[in-house]
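Every protein chain except one is present and positioned as in the full complex.
Think of it as A and B in the order they're written, each chain with its own count starting at 1.
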Amino acid sequence: MRIEDHPILGKAERGKRITLNVDGEAVAAFEGENIAAALIASGRRVFRYTAKRMEPRGVFCALGRCTDCVMIVDGQPDVRTCVTPARDGMVIQTQVSRREGEATHDLEKEKD
Amino acid sequence: MEKTEIFVVGGGAAGMAAAIEAARAGAKVTVIDENERPGGQLFKQIHKFFGSGVHRAGTRGMQIGRDLLKEAREAGVKTRLNTVVYGIYPGKRLGLVCGDHTEELTSPIIILATGASENALAFPGWTLPGVMGAGATQTLININRVLPGRQALMVGAGNVGLIVTYQLLQAGGDVAAIVEALPYIGGYGVHASKVRRAGVSILTSHMVLRAEGNESVERAVIAQVDEKWQPVAGTEEVLEVDTICLAVGLSPLAELAWIAGCQFSYLPALGGWVPVHDENMESSLQGIYVAGDLAGIEEASTAMEEGRLAGLSAAEALGYLSHEVAETRKIEVQERLAALRIGSFGDGWAMAKKEFLRARCEK
Partner (left out) sequence: MKQVGKEEGVRTTGIPSKEELEASPGYPNREALERGPIVVIECVQDIPCNPCEMACPKGAIRIGNPITQLPVFYAERCDGCGRCIPICPGQAIFRVDITYAEDKATVSFPYEFLPMPKKGDMVQGVNRAGKTVCEAEVLRVQKPKKFAHTAVITVTVPKGLSMEVRSIKRNHESPFST
């Protein structure tokens, strides 16, 4: 949920409206914000699943440190969404890591 | 390009203050920060700071951040952003990663102001999406301007837990309660009073037992704890929350100081393992200074003063300030620091810092 008005910070000033492709769905975002912010605003909470137990993970530190919020961005796995700026047309996928050290796959393929 | 004489690692409160002091004295200073923007955590500190006029009390942290960046520009401080320092090697060589290339740089003096990271708290369900650091919540609401959830549980009644609770309310969110395992509130009473007036209860001697939910947090189970921090049977309570914020302390981000080979000391009052330093903020390695939360978890006001000490000492070491001038300036800073490190809340810091100096003298 976006915070439009704030008693201290005032009205939100946002950049140009852009669109992200997240697991095949269009998600609205604004230029200048990071991917995680746009996804949290859209109500998404699960950003990836763990390798061995397929447990969901989401934003934890929001600071680029813990790597819990990594996703596949434009084909590149392990992108820290909380410190990566959103860009128009970005293709973002929920990341599912199978085993440590192995390549990551996108969720849709896993489901097949 | 002019050769940098001081690399400051970390452009938060301490690092910027250090850079400003050293650059004003004439040193060529470059601040390296891994983020897109400098300022560290100051811009999410939207509350008014404590202290006195000389500490800019009554001014919001974000304004202090804006002023620091302006002062840095005016003093000629250079910045290298989006750049990670991954190591410090003999000869004060810094290993950098920027985008897809690496680089090695060196300067006669390095000031480490890498800050802190939030402590986690493990309980069943703690890895579910919706459980996050209180600082993470603060970043989301005050910087990113998004609410992480509709109803939160805050774990920890130190200043961070109390302040972030208040700021969640300001952002339009709701907080079901604050739980604190200790039998008392660790943060300032005035912060606690603010959230109480806003209708949030503070449950001391309570802890979160588990987080439940399918794909993300849907509820939290809390219980009263005895003096040994064991849950009291029959006191379990279910709170319908979708967010659990952990405000259970900070630890110094000390990796670079470890890699550099700085001597460390374990001081719980300052957040754990902290690089040993003297009153000039110089570590056990000549020419490597530390400041801010890395040098012991305190708060932004003390971090800035420590940064100023490090900056003045570095400028003196480079010959930009005479010993007399540097001493006079450092004493002023020391006095401001001492004013913040007193009373029930600051005494622990002061004693722990003294512990350091003793450890260093005995070395």
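Everything that follows uses one rule, which is that a contact is a pair of C-beta atoms (placed from the backbone, for glycine too) under 8 Å apart; a residue touches a chain by one contact, two chains touch by 3 or more.
Since the model is a prediction, treat every value here as computed from it, not as a measurement.
**Student:** Using the touch definition up top, pick the residue from B:L105, B:L121, B:I185 or B:V333 that touches the left-out chain.
**Tutor:** B:I185
**Student:** Using the document's definition of touch, tell me which of B:N35, B:N119, B:T204 or B:N280 contacts the absent chain.
**Tutor:** B:T204
**Student:** Extract the touching residues of subunit B with respect to the undisplayed chain.
**Tutor:** Spelled out for subunit B, the touching residues are 47-53, 57-60, 63, 147, 150, 157, 169-170, 172-174, 183-185, 188-200, 202, 204, 339-346.
**Student:** For subunit A, which residues lie in contact with the unshown chain of the complex?
**Tutor:** Touch with the absent chain occurs at residues 1, 3, 5-8.
Note that only the chains that are shown with their structure count from here on.
**Student:** Give, as an integer number of Å, the spacing between the C-alpha centres of subunit B and subunit A.
**Tutor:** 26
**Student:** So in the complex, which bits of subunit B are touching subunit A?
**Tutor:** 34-36, 46, 60, 117-118, 127-133, 135-137, 139-142, 144-148, 150, 170-172, 215-216
**Student:** Where on subunit A is subunit B touching in the complex?
**Tutor:** 1-3, 6-9, 12, 33-34, 36-37, 40-41, 45-47, 55-65, 83, 85
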